[in-house]
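Every protein chain but one is kept in place in this view of the complex.
== chain A ==
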Amino acid sequence: MINISGLAKRFAVENPKKLSEQEKKDPRLKGRFFNSVKDVSFTCGQGEVLGLLGPNGAGKTTTLRILSTALTPDKGSVLINGEDVLANPLIARKKIGFLSSSTGLYGRLTGRENIAYFGQLHGIDKQIIADRIDEMADLLDMHSFLDRRAENFSSGMKQKTSIARAVIHEPSLVVLDEPTTGLDIMATGTVMDFIHRLKAKGTPVIFSTHHLDEVQLLCDRVTVINQGETVFNDTLANFSALSDGQMHKSFMKTLSMETGVAQKCG
């Protein structure tokens, strides 16, 4: 069970004068600080897939970065099975598999070396790493490029390698930030199959996306963030019911909701 409650995170704006007119009008901008996340709360149960939705700049990536321990929040708590992630980030990292939206690989290492390196950082035995890589290469169809240098990989190859790297330590929570962005239909299908398999294994998955069809196919729960606040947090069925099964309309409807409504939904 993942429980995220009252997250808030603000960043200092390096040069407020350089902000665009639209950015200057954002109500989250307070003087030299930008409140990227003001109040984000949601839960995700064992074996559930949670879709994190929101317009660009809503605070999804910041939320996921906090969840993965890359960032420390100013307020709020993140609990995985009752354990405080923020109090023990090193222990929590062993339980979290994170794929960032700006995913990257070490170009001069092969796909296999990239994955193995992160396995070693997690302190996993070399033989176990080798076995897991083979297993994931089967699942993600990676055998043809696994021993090639990553600098020449296509977007799909990179994403598959990144996913394998993120789950090499068999985490108890997988966090994926826009995992299908920029991928072709085949690669998207492979990624979605992989999320299905994680779900079947009982691993909770939290992923952000702009594709509502993916949400419909994969998610049990939906959380919508707008301007740094949770505006909707409930089951997929209730999200869909907001506009009689029309996902796009449901999403637009949540954006006009206020935080109070979200609490009721949750």
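Heads up, the rule we're going with is that a residue touches a chain if its C-beta (ideal position, glycine included) is under 8 Å from a C-beta of that chain, and two chains touch if they have at least 3 such contacts; residues count from 1.
Everything below uses one rule, namely that contacts and distances are computed from a predicted model.
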Omitted chain per UniProt, picking from "Glutamyl-tRNA(Gln) amidotransferase subunit A", "ABC transporter permease subunit", "Nitrogen fixation protein FixG" or "Protein kinase domain-containing protein", is "ABC transporter permease subunit"
Of A:71, A:183 or A:219, the residue touching the omitted chain is A:71
Only one of A:100, A:188 or A:233 touches the unshown chain, namely A:100
Where chain A meets the left-out chain, the residues are 11-12, 14, 65, 68-72, 90-91, 93-94, 96, 98, 100, 102-109, 113, 117-118, 120-123, 162, 165-166
